[in-house]
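A protein chain is absent from this complex, but the other protein chains hold their places.
Right after this comes chain A.
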Amino acid sequence: MATSKSDMKGFFKQKKKSGGITKAKAKSSSTKKSLSPKRSATYGSDITQPAALISHGSPDIEDDYDEKEEVLRQFDMNMAYGPCLGMSRLARWERAKSLGMNPPEDIGHLLKAGKVGAECLWEGRV
């Protein structure tokens, strides 16, 4: 790059410092939760959506999940319970239970209560 250091700031358009990934503008309401990927695999880092890329637009993916979803994602990623794709989370938990793997009971309660994502992290995205 031929520009000198002092020009770097002018090269990239300035962006408001909002810390981390910004929330997207209100999208058309996605009624089917399973269809629109609302989850991000990169928690706390902006490696896939660096500030430079979203300086003129908005992130592709929304990122609003709470700690319940985080717990469920860890359950999805746990290799001991087998592959997570192609099965609903509850079915996978039931399978783990019937195979004698003693999955944590609170995940079972969380899934049966029904207010959390029923499908795994990668559902619809792979």
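Simple rule for what comes next: contacts are C-beta pairs under 8 Å (C-beta built on N, C-alpha and C of every residue); 3 or more make two chains touch, one makes a residue touch a chain; residues count from 1.
One rule holds for everything that comes next: contacts and distances are computed from a predicted model.
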Could you check which of "DNA polymerase delta small subunit", "AP complex subunit sigma", "AP-2 complex subunit alpha" or "Transcription initiation factor TFIID subunit 10 isoform X2" matches the UniProt name for the chain that's left out? "DNA polymerase delta small subunit"
By the document's definition of touch, the residue of A:71, A:87 or A:116 touching the omitted chain is A:87
Can you list, in ascending order, the chain A residues touching the missing chain? 79-80, 82-83, 85-88, 91, 94-95, 98-101
